[in-house]
Structure formats: C-alpha cells, structure tokens
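Encoded as structure tokens, the structure appears first; notes follow it.
For this view, one protein chain was removed and the others were kept in their places.
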Amino acid sequence: MRTKPEPQLDRNALAARFAGVRALTEALVAPLSDADSTVQSMDDASPAKWHLAHTTWFLETFILRDFVAGYALHDERFPFLFNSYYEAEGRRHSRARRGMVTRPTLDEVLAYRGHVDAALLAALPALPAAARELVTLGCHHEEQHQELLITDLLHLMAQNPLEPAVWLAERKVPVEMPGPIGWIEGDAEVTEVGFGGDCFSFDCEGPRHATLLSPHAIADRTITNGEWAAFIADGGYAEPRHWLSDGWAWVKAEGIAAPLYWEQQDGAWTRFGLDGRRPIDPAAPVTHVSFYEADAYASWAGVRLPTEAEWEAAAAAHDPLGGNQLDAAGAVEPRPATHGPAFFGDVWEWTGSAFRPYPGFRPIEGAVGEYNGKFMSGQFVLRGGSCATPRGHVRASYRNFFYPHQRWQFTGVRLAKDL
Amino acid sequence: MRTKPEPQLDRNALAARFAGVRALTEALVAPLSDADSTVQSMDDASPAKWHLAHTTWFLETFILRDFVAGYALHDERFPFLFNSYYEAEGRRHSRARRGMVTRPTLDEVLAYRGHVDAALLAALPALPAAARELVTLGCHHEEQHQELLITDLLHLMAQNPLEPAVWLAERKVPVEMPGPIGWIEGDAEVTEVGFGGDCFSFDCEGPRHATLLSPHAIADRTITNGEWAAFIADGGYAEPRHWLSDGWAWVKAEGIAAPLYWEQQDGAWTRFGLDGRRPIDPAAPVTHVSFYEADAYASWAGVRLPTEAEWEAAAAAHDPLGGNQLDAAGAVEPRPATHGPAFFGDVWEWTGSAFRPYPGFRPIEGAVGEYNGKFMSGQFVLRGGSCATPRGHVRASYRNFFYPHQRWQFTGVRLAKDL
Amino acid sequence: MRTKPEPQLDRNALAARFAGVRALTEALVAPLSDADSTVQSMDDASPAKWHLAHTTWFLETFILRDFVAGYALHDERFPFLFNSYYEAEGRRHSRARRGMVTRPTLDEVLAYRGHVDAALLAALPALPAAARELVTLGCHHEEQHQELLITDLLHLMAQNPLEPAVWLAERKVPVEMPGPIGWIEGDAEVTEVGFGGDCFSFDCEGPRHATLLSPHAIADRTITNGEWAAFIADGGYAEPRHWLSDGWAWVKAEGIAAPLYWEQQDGAWTRFGLDGRRPIDPAAPVTHVSFYEADAYASWAGVRLPTEAEWEAAAAAHDPLGGNQLDAAGAVEPRPATHGPAFFGDVWEWTGSAFRPYPGFRPIEGAVGEYNGKFMSGQFVLRGGSCATPRGHVRASYRNFFYPHQRWQFTGVRLAKDL
Partner (left out) sequence: MRTKPEPQLDRNALAARFAGVRALTEALVAPLSDADSTVQSMDDASPAKWHLAHTTWFLETFILRDFVAGYALHDERFPFLFNSYYEAEGRRHSRARRGMVTRPTLDEVLAYRGHVDAALLAALPALPAAARELVTLGCHHEEQHQELLITDLLHLMAQNPLEPAVWLAERKVPVEMPGPIGWIEGDAEVTEVGFGGDCFSFDCEGPRHATLLSPHAIADRTITNGEWAAFIADGGYAEPRHWLSDGWAWVKAEGIAAPLYWEQQDGAWTRFGLDGRRPIDPAAPVTHVSFYEADAYASWAGVRLPTEAEWEAAAAAHDPLGGNQLDAAGAVEPRPATHGPAFFGDVWEWTGSAFRPYPGFRPIEGAVGEYNGKFMSGQFVLRGGSCATPRGHVRASYRNFFYPHQRWQFTGVRLAKDL
C-alpha cells in the first residue's frame, strides 16, 4: 500500500491514533437512530451502519484473522454482509441491497466494533510490523469512510420530504465576499509529482515521478455560490455549447438545473445541509457539483479545469493540515475563513485529469491490492479534501476520484487556464 | 362504501372494536426495531411504520378533520407523507420512496397513533352516523393493512441474507396428509352473488346481482406443498405449454422456478417464514404463488381455476369466521386444521376472474371513492382470506385483487373444472 | 379451432378464396419499398415483409410440410425466422429483432410466397378435409395479418419526421355530423353468446353458451373526433379522477394528451394517416385510443363501456358484412357512411370485458392450439372490426384483444350504461 518504508509510530502512539479514529466515527453516528443508520438512499451510498461494520470487518479480516492466532470471528456471517468489493475475499452481499439489512441492529454493530477494538488493542503490543502497517491503513481507510458516512447521511436526509437536520446549528454569519480570482502562474518545466514522503500514502499516489507542465495559471481560490448563481442566471444549464456531450445528455435526462440540494424558494436559492435547509451563502465555495457541471462552468468562463499535476505543483507549498476540514462531528459545510491561496479543505476540486495509473504503478499483491487500481477507468481525479475530510487525511499527492456525474460528495471547482 | 344501510354498532361496541383493531396492529410491530419498521423492501411493499401512520392518517383525515370541530392536525406535514393514493387529497410522497423516511421515528409514529386514538375515542360519543360509518370503515381499512404489514415484513426479512425470524416458534408437527381432492359439483343455474347483507362491506363487493353459472365442479381443498413439489419435479416451470404467454415471459425474465421463499437445501425444499427458514410441510397448502403459477398448475393438471362466482356460490354455505386466520400477532402460516371443505383462511385463492366492476357498480363520491374502483384493470380476484387475514375481516363476497405476477401475499390455489 | 363441423367449401371455391386473400396481401405491399417492408417501428409491430413471410410459413408448415408427401421446404432457414410464437414449433427469432432481417429481401419473400402458393394450389385437389380446414384457417390467419400489416405500416410511417403518405388520396369531404347518441335498451335476460354457426370461427369465440345480461343500454354509434376534442378541451387528460390507476400512471409516464397520431397545428387538431397528415374530421369516429382512454372518456361522460355480451347481444341483429371495412388496398380510415346503429367496421370497440375463456373452452391440441388461449391474461376484448379489417373476416361473436395501453390499431369507443 505504501511506496516507501514508513517510520513506525511507536505502539502507544498507534494505539492512541487508532482509538481516536474509531471514536470519531462513533461520534458521527451519535445523533442517528437505528433507522437513520440502516436505510440506503441510492446505490452509490451506503448505510451508516454498514460503514461502521465494514471498517470493522476490514480490521478483523486483514489484522485479527490473519495475524492473531486463535482469534475467532465475532460473527461468521458478517464477512458476507460487510465485505465491500474485495473479490479475493469471496462472495458478498450486493451493494445495492445494503439497506435491506435491518438486523444486526445499530447496537449490535456497535458491539461488533467494541469487540474488535478491544481485541485489536489487546493484540497491538505483539503485532508484527506488517500488521501494524495494516492498522495504519485501517485508520486511513476508516477516515475515508467517515467522509462517505457524512455525505451518504446528507443524501439520505435530503430524500426525506421533512428535510430533517442531523445537527442543529446556529444561524450562520455570512462569509465576507472574496475578491476577484487571482492567478498563480506556472512555467513550462519538469517537476516531480506523486507521493515521495515517508509517512502513509495510498498506492495510487505513487510512484513519485517527473512530469512536464505546460505554461498555465491556476486560480487562487474556488468558485463561490454567488458566482454559480450568476452562471445559472446566464442560462448556463440551458446552453449546450458549454457542455461536454455526455454532460449535456446527463443534464437533459436528469433535469439538472442547479447544484444538488439547491432549491429556489421565493426567488432565492437555498441549499439543504446537515443543519437543514438554509439560504446559500454567496461567498462560500459552491459544492455538490458534478465534473460535468464544473467543466461547463469553466467553459462558460472561457477557461478550463486544472490538470492534477498543475494542482499538485501549486498545492505543494501549502499546509495540508490547514483549511476547513473535519475535526469533530457536526454540521460541516464549506465555509472559507479567509481569502487567499488555500488549497486544502472546504471542497474537493475537480481536475481535468482522468484517474489513471502513474508511470510504474503496480497494484500490491493480495486482496488489499484491489484498493484503487481497479477503479482506473471512467473517473476523474479530485484534489484537496473537503470540510468532511478528517484533518490529517489528505496530502498534496492525494488522489480522490469519482465518476463525472456524481455530486453527492462535497465537490467544487477551481479554474485554470493556458498561458 | 356500503351498498345497504348498516345496523349501527352501539357506541360502546364501536369503541371496543376500534380499540381492539388498533391494539392488534401495535402488537404486530412489537418485535420490530425502528429500522425493521422503516425499510421498504420493494415498490409493492410498504414499511411497517408507514402502515402504522397511514391508517392513522386515514382516521385523522376523514373523521377528525372532517367531523370534529376545532381538531388540529397532529403534524401538518404528515398528510403529505402518509396519504397512500387518494388523488383528491392532494400531492403525496412517492410510493417507491416510502423507505427513505427515517424520521418521524417508530416511537413518534406510535405517539401519533396515541394522539389520534385518544381524540377519536373522545369524539366518538358525539359523532354523527356518517362519521361512525367511517370509523367502521377505518377498522376494516386497518385490518387490510395488518395483513399487508405482515406480508411486507416477511418480504423484508427475506431480503436479509441472515434470514432472521420475527417470531420464534417451536418446531411444528407436520400436518396430516389430506386425501385426494373431492369435487363439489355446481349446476347451470342463475344464482345471486355479491354482498347483500346488512353489515359492512367494501364497495366493489356489490351490488348483489344475479349471475349464471355453467356446469362445473370445484375442489374441496387447496393444493398442497407436496403436490406443488410434484409439479416442479415434473418440469412444470420448464414447459411453456402449461403457461399463459405473459406468465412464460415472466418465468424467463425473473428466473422463476419455485414459489417465493422456497429454496432447495440438500435436495429438500425449504421455505422462509416469519419463524425463519424451515422445511416445507408437504401437507400444508402451497402459498406465495402468482396467478401465472396457479394457472400453469391448473393447466398442467388438465383443469382450470374457478371463477369468482363459482367460488362464492360454493363458499356461501361455509363459515367465514372459520379456518386458519389471524387472531393474534405471531408467526402465522398456512396450517389447515382438518381436511374437508373449508373455504376461508390459510391462503387467498386465485380465481380465473379479472377484477372488474359488477353490474350497477358506481364508486361512491369523494376521496374514499378511490378505494377500489380505480384498480379495476389488469388484476385478478382472490377469495377466501389467509392465515394473515384478521378473523372477521373476510366474507363470502369479499374480493381481494392482485396483479398476476404478484406473490408476496399468502396466495394459493384451488382447482375447478367444467362438467 | 372450430366448435362445430364446417360445411366444406368446394375445392374450387376454396382455391379462389385462397388466391383472393393472398392477392390482397400483396396489393397492400405494392406501394412499399424494400426498406418500408423491412423496418420494425416498435416491439409490438412487425415489418410488412415479416407478415408476408410469416403467413406463408404458417401455410408451408401446417399444410405442405404436414400433409404433402415429399414437399421440401423452400428454405430451411425460414422457420426460425418466421415462426411467430408457436413454442411447439421450436426456437425462433426474437420478436423485437424482426427488423434486423434485411435479407431475404422483399423480392425474395415474394418469391417464397409464389412458391408456396403454387405448391398449395397444386396440392389442394388432393388435400384431406383436415388440411382443407387448415387452408381455411390460413386464410383467416392471413386476414388478421393484413390488418396488422396496415396498422404496423401506419405506425412506421408516423416515426418518419417527413410523415410520408403511403397512398395518395384526394381531399376528403367532411362527414355529416351525427346526431346525439341514441340508446338501445337491453333487459335482464338469459341470452346466448359465442359462436354457434357452421362457418369458420376462432377457438376463443366458443363454446356458445348462455349468459345473463343485466338491465342496460348501449349507444347506437361510436364516439366522434369532435366529441373527443371536447373531452380534451375539458381537461380530460389532466384530471386523475376519470382514470383507472394504471391508466393514470400510463398517462403520466408517457406524456399522453391526445389520441395517437393527433397533433395540434395552429390551434386545430390534425391526425396522421395512411394518406399523410390532415385535419381531423369532427364527425368521424375517434380512433387510436387505448382502453385506458376509452374508460376515462366513459367515466368522464358518467357512463361505462359495454360488456362483450351486451355488445354481442346488440350486434347480433346487424350485418357483419356491412359498414366501413377493408375491400381493397388503400388509405383506409374510419369514415361512417350513415348515422344509425352500425356495429361493424370503422373502429374496433373496446369493451369492459377482460379477455378470458368462455365456459367449457379448451385450446385444441398441437401447435395451432397456441392460437388464442395463451393470451388470456391482461388484455381486454374489442368487438366489431375496423376500416382495416378485411370484409368477411369479422362476426358478431368475434373477439379481438389487446393490452389496455395499446392503441396503434384502429380502436374506438362505444358507450353503455346501467339501467
């Protein structure tokens, strides 16, 4: 999973890190009822209960089962239910049917978590390095599911005509309007991209390799809700000229006319969020737009999306721990604190790069090797993390990926242009 | 809704009847978790929570709102959520999306029931006759939903790979094998069918009218699981000659090869029920077969299904309160007590009659007039009630109806033939 | 196929009848190009070339192959291509793929016809009675395909944005407006329906049997285009109250707002026909309406559709050879000659009766037994023949049947009501 040897966290630090990650997941489901945690709102989304159990299955399977002698599965029937897509791990429940599993209950799944956590923490002092690396992987894996849990939950609540808020939140003070976009220029030059450090990274982030940039400029901030409303008002969703052919077909077939969760009420745009329905904040970054929408916006604006290499080259100078990211359970949303070239947090930024392997990429052997490589067709790379990304999870080299029509993640837009 | 004036139950008796019906519904959901009661397993089925709330909405709307001065809706948002299909009552939540509504919770819906029950019982003494008739209708309406709640719940549990039992039940003693089918002959004669009594009935049961029977015989019992297994073993599902054209297309498209919930394990047939998966009882009536399957079986057997008039003429001499019907919450299933000409209980019996209006039928005015008339295309009539039908609900004139491919109800087969 | 022994046509008369039927089919395709005859416009329709070949395959298979010693198939590959739905005759080409068969060409199919016709006419003098009955059946079978050929062709031309006319036709003189509907009353009485004569009939028309009519009245004419336009103008397609539930779902899903082939141009209704697009004639019978539409119209008018027995009882006194029926190739359309109680021709009239077997009905043995019986679910009976029905084909007992949403045949509406 890693491309370079990783300096091991000492066992105590690893235990603390592990406990912290597991606790945050459980904090996220604290406001949920058994039903909230069970229902699946679409094929792309999973129930919260499934996220809770799947991340636990991952730890139980690849660490406890494989490295702890005498460990007995908590429940022999769970691997079938909670394997996600690891073909090498055998048959599994159909993804689209995850919401049918009302039993085990939320409480039983939390008990499963407790059982596995206790077993893992007990085993940790004696685990070999390979297993400790899998604990680290399990933490990063769980962080990914924390973000999915949040966005899947938001999608579920949006299906409810009552539009319930998951977390109450006070009335927001509008963000100050950012100034016009500033452009960060980049020369034609050979630069290195991809993961090259000695901490954890996912396999698809490497190998680190040289790439050639062409002369370009990249925006110093993302597009705002207010700017997006202007795109709508200018007929952006009604003019095929701005759109990729597949995007235009999607717009017509699905009747797309605004970002997901937007609704016009009394002539003003509102959005649904984890704190219920509220007016959009014109100064906040637009989110829940698809690649097709992002590309159409760029086309309308006469520019383009950045390549992932351009993005990474510009982001390398910025602190991946900065920006608006997930620190605690609550009604997260894109809310930039200040204007300026922040590249991390708030919204995942669509790039114009298809998700394909880097030169020299090879999936690692075994079931965990199915992690990223097999998704390398049809999807586009997103960079930078979002308000729902656990702080510490993302890096300049981090490659997220979704299909061009998907938009239930916190996805947004940064522009670029050729020079 | 009724075709003749009904002798009013006195107010106390009506209150007791009402309370009893409402209590049985709640007993049915007692073993359910919040999630069990929320998930929708297919478009045809509804969540238990929805049944709880919809029956309550029916009472609140057509009685409390319309007849009780000053009554304030328990929650103004509920009519949108819990109207089923009454176009005259305005917009409503999409049927296929009922399972998305995780909130209100089960507890909140039970509170809604409590609120409406209290209001209705308080108002009952002063309700005019028209409203008291609607209370009676509300009871019958709720009984229909009790049966649906049971069959929808069974369907949901069957989607769970763990196949949980809703009610534990001891090991069943096999039923004694019935003898060969006896044939009850019927002459060519003009006879009266349809509801003609002075108790409650649904609009589609009337008007009572003369009809002409042709010479025929009708079986004195339904087909058993053992007989059905013989049909399967004889290649019944593989030979197009037995099947209606639409039925054969359904068999091929859906890969149908046995009744719903049947599964072969170690060479023996099992079925899933509310008490989990168990071997089939060869002597018990086959159930969970579609009209297409029922018709194919009859064709294979060289006979046919009865018409609804033939069935009603034969059933008229039998006690509709007899047979295996629903008396209390539990793992009901077809279990005939004795051999002999019982026409009620165990399984709904497919007839060969399309569900169409009787001569002189007119839907009643207003929203409740949407009750049955608008479903009179594409469906077939079933008669006799099942193990999940609340005792007292069904009559000789009672017309149930489903589409020919549907089989998640407790549906079975009685044969007939021309003489 | 027949319910009573048929007086045999003498061999010369049968040969003349056969030659006449075959010639009319070929006259119908005279204006068609190879491409016109090959394309399939929807799954329900078949290419003209397929109709030409399938009727020929029927004769070749059931007569020449089965009764003429030494007959060699014209082409061994044709049975797979041109069997329609006879399961007993083995595998066959998928119905929805009939339009893919560009070869054999129209000319080759006409040669196939010539070959089979010559062989059959040569064999006719020596054919046994059973085979001669199949020749008669083959003629009636071909007449059914003549009507389908016409309606399938109309549907195909309607898919072409250029809306070509198949036959040129001079400008029509508008029909004189009929007076208000007169009502023919029928008493409650036992009457006989079903085929009971000694000429040819299809299996589903019998056995002739007693049935009981209830007091009713049936309209003396069908609904006109002008009356239908009034239904539209009154919001008939926008008010769910008039519609069966399945019908309303169909209206919404398909965006139905007028009969098939109607289009509003400059505020006036036009229809597409075999002579191209023209204004509707307000006095002519409305056609190309589905059962759902027919039922909704009747509901809007406060009445109902007739049962098939009511229709047959009223039609029995009328001449089935009268009315506007198909005599020669050309741009047929509903054009009533005179006002008055004509029950045959112009449009097939939807009844409120589901297509189900008569008492005592049994499909005949063998492949031809698949003719009608297996279609007895989900369809409604139509009566009376249309402008596209070859004169002589239809009888008072004749039962046509289609699914309630289908409307590419010349289908119309006659009202009835309870007394």
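In order of appearance the chains are A, B and C, and numbering begins at 1 in each one.
Operating definition for what follows: contacts are C-beta pairs under 8 Å (C-beta built on N, C-alpha and C of every residue); 3 or more make two chains touch, one makes a residue touch a chain.
Everything numeric in this text was worked out from a predicted model, so none of it was measured.
What shown chains come into contact with the chain that's not displayed?
Displayed chains contacted by the hidden chain, ordered by label: A, C.
Going by the contact rule already stated, which one of C:R17, C:H93 or C:R277 would touch the omitted chain in the full complex?
In the complete complex, the chain left out is touched by residue C:H93.
Which one touches the absent chain: C:D34, C:D66, C:E239 or C:D418?
Selected residue, touching the omitted chain: C:D34.
One chain isn't shown here. Among A:T287, A:S353, A:T389 or A:Q409, which residue touches it?
Answering carefully, the residue with contact to the hidden chain is A:S353.
Mind listing the subunit C residues that contact the chain we can't see here?
Interface with the chain not displayed, on the subunit C side: 33-39, 41, 77, 80-81, 93, 97, 99-106, 156, 159-162, 164.
Which residues does subunit A use to touch the chain missing from this display?
Spelled out for subunit A, the touching residues are 85, 87-88, 188, 190, 209-212, 214, 216, 240-241, 243-248, 291-292, 295, 304, 352-354, 356-357, 359-360, 374-378, 380, 404, 418.
Note that only the chains that are shown with their structure count from here on.
If every chain is a node and each touching pair gets an edge, what shape is that graph: line, ring, star, complete or other?
line
Just give me the whole-number Å value for how far the CA centre of subunit A lies from that of subunit C.
A distance of 59 Å separates the two centres.
Which whole number of Å gives the spacing of the CA centres of subunit A and subunit B?
46
Cα centroid separation between subunit B and subunit C, in whole Å?
38
Give the residues of subunit C that touch two or more other chains, as numbers and ranges in rising order.
Residues: none.
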